[in-house]
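Every protein chain of the complex appears in place save one, which is left out.
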Amino acid sequence: MFGSTAFLVILALSLLVFAVPEWLKYYFTLGLLVAGIALTSSWSTGMLTGAGQAYELPLFTAATGTRMVLVIDNLSAFFILVVNFTVLIGFLYARGYLEPYKIRMNALRFSIHYFSYLWLWISMLMVVMIRDGIAFLIVWEIMALSSFFLVIFDAEERSIMKTGISYLIQMHVGMFFILVAFLLVQQDTGRMSFDALGEYFSRHRNLPLFLLFFAGFAIKAGFIPLHTWLPEAHPAAPSHVSGVMSGVMIKMGIYGIMRVLASMQSDLLITGVIILIMSLVSGVLGVMMAIVQHDLKRLLAYHSIENIGIIGIGIGLGVIGQATGNGALSLLGYAGGLLHVLNHSLFKSLLFFNAGSVYHAAHTRNIEQTGGLMKRMPWTAILFLAGSLAICGLPPFNGFISEYLIYMGMFGSLSGASLYHSILIVGSIAALSLIGGLAIFCFTKAFGIVFLGEPRSEEAGNAREAGRSMIFPQLATAALILFIGLGSPLVVKPVFDIVTRTWNLGSQPLVTGAFTANLAQISLAGGIFVVTLATLLLYRRYHLSRHVVETGPTWGCGYTAGTPKQQYTATSFAYNYNHIAKPLLQTRKEIEEIGEDEIFPHRRKFLSHSDDLFKRNLVDKPVDWISGLLKRIAVMQTGQIRHYILYAFVFMLIVLLLAMLKII
Amino acid sequence: MAGFILIAVAAFFFPGVILRTKSIASGRKGPAIFQPWKDIAVLLRKGSVFSDTTSLIFRIAPSVTLATITGAMLLLPFAEQKAVLSFEGDFILFAYLLALGKFFTIIAALDTGSSFEGMGASREALFSMLVEPAFFILIATFAMFTGYTSFSVIFNHFFITGNDYVLIYSIIGAYLLVQIAMVENSRLPVDDPKTHLELTMIHEVMILDYSGFDKALIHVGTYLKFALYGSLIYNLVVPAGWNVILQTGLFFAVQALFAMVIGFTESFRARNKMNKNPKFILTLTSIALIAFMVILILTEKLA
Amino acid sequence: MLLLFFIVSLALSGVTLISGSRGLTRAFALAFSALLIAITVHAWFNIGNTELTWFTYDSTAVLLLSVLTLLTLPTVYHGFIYTSDDAVKRFNIYHSGLIALMTFMAGAYLANTMTVLWIFVEATTLAVAVLIYHDRTEVALEATWKYVFICSTGIALAYLGILFLGFIYGRGDAPSLSFSSFSHVISNANPLYLKIAFIFVLVGFSTKMGLFPMHTVTIDAHSVAPPPVSALISTTLMNVGFLAIYRVYTLFSGTPVLSFMNDVLILAGVLSLLIAAGYMLKAKHLKRMLAYSSLENMGLVAIALGTGGYGYYAALLLIVLHSFAKSSLFYQMGQLSRILHTFRLDESGRYMKLYPAGAMVLMTGMICILAIPPSGMFISELMIFRAMVVNGQWLVMALTVILLCYIIYAMSTRIMHVSFSSPRNESELLQPGHVSPVETVSQFILLAFVIMICFWQPPFLTDLISNSIALLPR
Partner (left out) sequence: MVNYLIVLFAVTLIYFASAERLSTYVRLVALQGLLLCGIAVFELKEVNLANLLFIVAETLLFKTMLLPYLLSRIIRKSGVTKVHRQAVPGFYLLLFSIAGLLISVILAVILVNPFINSIYLAIALFTLLTGLLLIVTHKLIISHLIGFLVVENAVFLFSLAIGNEMPMLINIGILLDIFVGVLILGFFGLRLKPHTNELTMLKD
């Protein structure tokens, strides 16, 4: 069949990246990318418009009992499109972003980078298309591995290398959970595939297996408390990579969860509640931790956790809806979650690309060192603003649409709900609104401190606007964001279809119809808002043109020698908040007190940073403990022959003894 | 449409009434009702001064805020009259539009690069963030109680449920709305617009650098916002379906009452200590939870 | 044919010793590899036949023999490079030792009798001792001494184990019976004998296989032997040890002691993993770290054998793939030492800048050896876990997973730092040497094979493995 052969050819050609001459590498990779995107997108659009296809690749002999078949159903089609768009934009952006590294690094480094990028993309596509267990695990790991190589692009930095490796390990651990889950399925059904899940679920309790899968996928997706790799890896990676990782790669975890849920049959209520509560925690804590970050990309990373939480809330509601037989709730929940996957992939990648441009311009990711970039790099600033508004879920941008759907699922299910249900729902409503508020707090801070006011450092002072090749891709993303925000009905309709087909909820013309109508109204409101704003601005311009306009210094309350140092910093902006959130965040300050005898206090520096409680207590401590143990065990290589013989001697005696005592 | 116009009209009297109340309470005669609007006219006649630190954001922010408020006004019904835009979940749009306006006010304040305004911005952001849940829980209780998710329908069915205890609930709701309005418009006890020390301001300090047209827009926005909340309160306490004249009368009565309440609070109450404010705002959330309990009882889920 | 092979190759090894010129020696070595290839092809064509009464071309033997043959040419090639600037005498000694070693290993693979197998194993010890001592340094001497001493002691123990088989049968020549004729005798034997015999054999040959109780000296041998030799020690020579244990295991697998053997194997395997993890976390010497990684892999093989079921297949696959991946890594070590002039981790770094091709080999090999997909070893690891799930050995599984994660951490940290970061302390500023990237070709080919296994397993391989585990209980 043409499709599969073409795909295989692309896989094979990807190896040539190492061969082609240096100047050609980028374009060669781009060519492959575009070709593959055209191919797979055509598959998925074909799926969404018509019937599903399956493409068999002649990989995996029967020895492992697996056949590598690319199956495309609604869910995979959706994810394919999401992946393709972000990956393409990311790579276009990368051209400008990687320019400065060309002097430092030899061609091989770039080949590895492009190759890994290609394979990250390919493996993500395969992840969403493959049903067979072993094949899935392999591509799942390839995804982790390629992203690992992408993260450590700047590998001379020991810290980056450390981060990358811990990322790799955590991905590996997650893989083992999925592996065990699959093996259980195989032992029961004889098949190791997503298709066999239904059979398993029909015979056994669903919760335990689901929890295994969930643990594995949640590590990838970054649900708290399994998120610990995320805020480390994203800042370490180059920005186009972090954009792709945060935009689409962590969504693969979501995909897996959805895939498993699609074939679950019992235990739905408890499952839904678990997902919902974990997501609420992730959402709230994620954004709470985001606020106190000074590293721009780290802040964005924590926001990915928050958004994963929002997606999770949607999914959880969907499951609860299925459990309580509330079709509308599950439809809205799943649809909201799915749409938020798309939205988040857009605005988060946009924000990360922006952060990259800022990093290149100001040579720092610490927002305390930036400021006043609005005047120096206006395009980036505007795009960042668009992204922030979208991520805060403010109309008329796309974030609002998905959050609206989720909200409506909750509000709609309130009337006539049972006591516990309504308590749960009202709780989540409050939490979601709190998330929204906190997000606004965080992004007013981020945008305000980074782009507004006066520059706080030399580099920020003479920052230059990013090149065209970095701006245009972002413009495309921003345009899509605005389009989804204003033309939501066009987008939500297919999403509804996907959801109804995937979880076969049965078509619900009432709900879908009603909501397309509502969304039309929202678009109308957005339109009115935009028009009003435009007229206001026009009139304002007219008015100002007829009145005298002058500029002067910012009013300093009578103090005239103001310096940029006096501006409000990110720390001081979050000061009040810190007071409230202290118990949860454990922000630590480092300052040296002024001594009694110090008449003329010398220079001091004030340092405040908050590290991740979960990382410290759930990952670092146990890991260090075990490794200490292992190191203490490893004392046998004494270099003394008699010891070496002794080990054998003792081992034999012990085993003999055990054998005598019939223990083994 | 009626709702929209009435709110606009009410906005004309609202600030004046507040001023009058305060001056009478402090034993002065006080300015004319329309004095605030005269000030705005003055502002419109003046030119403007912009800080050379500021950028585009600072210039467009007031217009955006005003636009969001007008957008929000379109979502509010009056009596049986549906709002201009009425659909399921319009209150979500309502809240988020106002949030959008707030967003721009805050970043505009940060745009000036002045430490005062940054301080104000941080406080504003924090408080408005804390007040969000209260509002949403309140709305949630509406939805639970009536089973509808649109302002117009909710308020139409509010008193039709035939449940006599509704009154208790609507009083709590009204109280909550008043407090939320106070916070959102940064009046006492959270913030005192008449204070003279920048360090103790919230909203006023954020607009220190505005002048002329933009400042006028900001003031207009504030007044409209008051009326906005006023009409929400009105819809909550007055049953729909009486005749229109009476309704209109009651509408203005409620608005006036609301204004006077604000006036009296401001004349007889001192502003909170700044770091007491979060606690105060969180109490609103807990009160909202009480309202939720009440609804649980009213809908016989908790019995 | 076989007789011819033995005679000719031993003759070759002899004449190499006295050959006058490097070129001649090279010619001999190449001739020998041709001979080895020939015998392998011959073996392929009559699988199952017996020659000289003591040698049989059974599937397992052919499998391991082919592995040896595939590794011959690269080993000889890298050997040429490594010894190129030695005196002719040492050059000759090296190659004659190499030829002898390979001959003995081939013999050990093909032996169908415990005693013959044992004799050849003993012979390999002597042959490899020469190679380990090649550098003539104090350390080399110590390593050789330890290796020979411990190996011979261990092998003496193994011999006791073999003699125990005699007790079962009651006839002195029992150990000299071929496995096939042995199997029916075993079935009604006193389990205690079998157990003791197995323990002796396991512990004894663990010196060769590099498994837990007597792994210690192989580690030392790795770290001082010339890289191509280390490649052989940690792959084909370990396979010899594995084969000996595997033969006995197969022999006893029909009897009630099966579960006992499984438990012992798993115990040894887990302990090996434990020690390997601990030492890799402390490793300061690149080659030693690789040696410990061999220990880890052998531990996995033991566990696989112990879990049974799919584990058998996994064990053999693992043995094969490990041979390829690890040998290519050790060949790379040869080039690394010529570029960085050291194996100490704290003095090596920036390999990616100095020798990109080599760094690629390091990283690819690392991925392969750590069984991270797309490494074929992942397949066998997966099968091991599958077997564990079937048996419900959750504790073993958890231990294995945790230890594997630590091993991945330790190894990747070190290799990546060598490839990218700058050395922690550049003690002596030696001029980095120059090596042509062409030398890595053979390594890439081997690794490519390992990766290919992950996606496509050639039927002849799968058939061979399934045939060789046919005797084992399903």
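Order as written gives the chain letters A, B and C; numbering starts at 1 within each chain.
The rule we apply is simple: a contact is a pair of C-beta atoms (placed from the backbone, for glycine too) under 8 Å apart; a residue touches a chain by one contact, two chains touch by 3 or more.
Just so it is clear, the model here is predicted, and its values are computed rather than measured.
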Touching partners, among the displayed chains, of the absent chain = A, C
Which residue of C:Asp220, C:Glu296, C:Glu381 or C:Glu439 touches the chain not shown here = C:Asp220
Check each of C:Met1, C:Leu192 or C:Leu395 against the chain that is not shown and name the one that touches it.
-> C:Leu192
With respect to the chain omitted from the figure, which of C:Leu17, C:Leu126 or C:Leu471 is a touching residue?
-> C:Leu126
From C:Thr113, C:Ser294, C:Thr400 or C:Ser442, the answer for touching the chain not displayed is C:Thr113
For chain A, enumerate the residues touching the unshown chain of the complex.
-> 634, 637-642, 645-646, 649
Can you list, in ascending order, the chain C residues touching the missing chain?
-> 113, 115-116, 118-119, 122-123, 125-126, 138-139, 141-146, 148-149, 152-153, 155-157, 159-160, 163, 166-167, 169-176, 190, 192-193, 196, 220, 223-224, 279, 282-285, 288
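By definition in this document, only the chains that are shown with their structure count from here on.
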Remaining connected clusters, assuming chain A were absent and nothing shifted | B | C
Averaging the CA atoms per chain, pick out the one whose centre lands closest to the mean of every protein CA shown.
-> A
Could you pull out the chain whose C-alpha mean position is farthest off from that of chain A?
-> C
Distance between chain centroids, defined by C-alpha means - chain A, chain B (Å) | 36
Contact footprint of chain B on chain A as seen in their complex | 371-372, 374-375, 378, 381, 385, 389, 392-395, 400, 403-404, 407-408, 410-412, 414-419, 422, 425-426, 429-434, 436-438, 440-441, 443-445, 447-449, 451-454, 514-515, 517-518, 521-522, 524-525, 528-529, 532-533, 536-537, 540, 543-544, 547-557, 562, 564, 566-568, 572-577, 579-580
Touching residues (chain side chain A, partner chain C) in the complex | 59-61, 63-64, 106, 108-109, 112, 134, 137-139, 141-142, 145, 152, 155-156, 158, 161-162, 164-166, 168-169, 172-173, 176, 179-180, 183-184, 186-187, 626-627, 630-634, 636-637, 641, 644-645, 647-648, 651-652, 655-656, 659, 664
Residues of chain C that touch chain A when the two form their complex = 146, 149-150, 153-154, 157, 192, 195-196, 199-200, 203, 206, 212-214, 216-217, 219, 259-260, 263-264, 267-268, 274-275, 277-279, 281-282, 352-353, 356, 359-360, 367, 372-374, 378-379, 382-383, 385-386, 389-390, 397, 401-402, 405-406, 408-409, 412-413, 416-417, 419-422, 454-459, 462
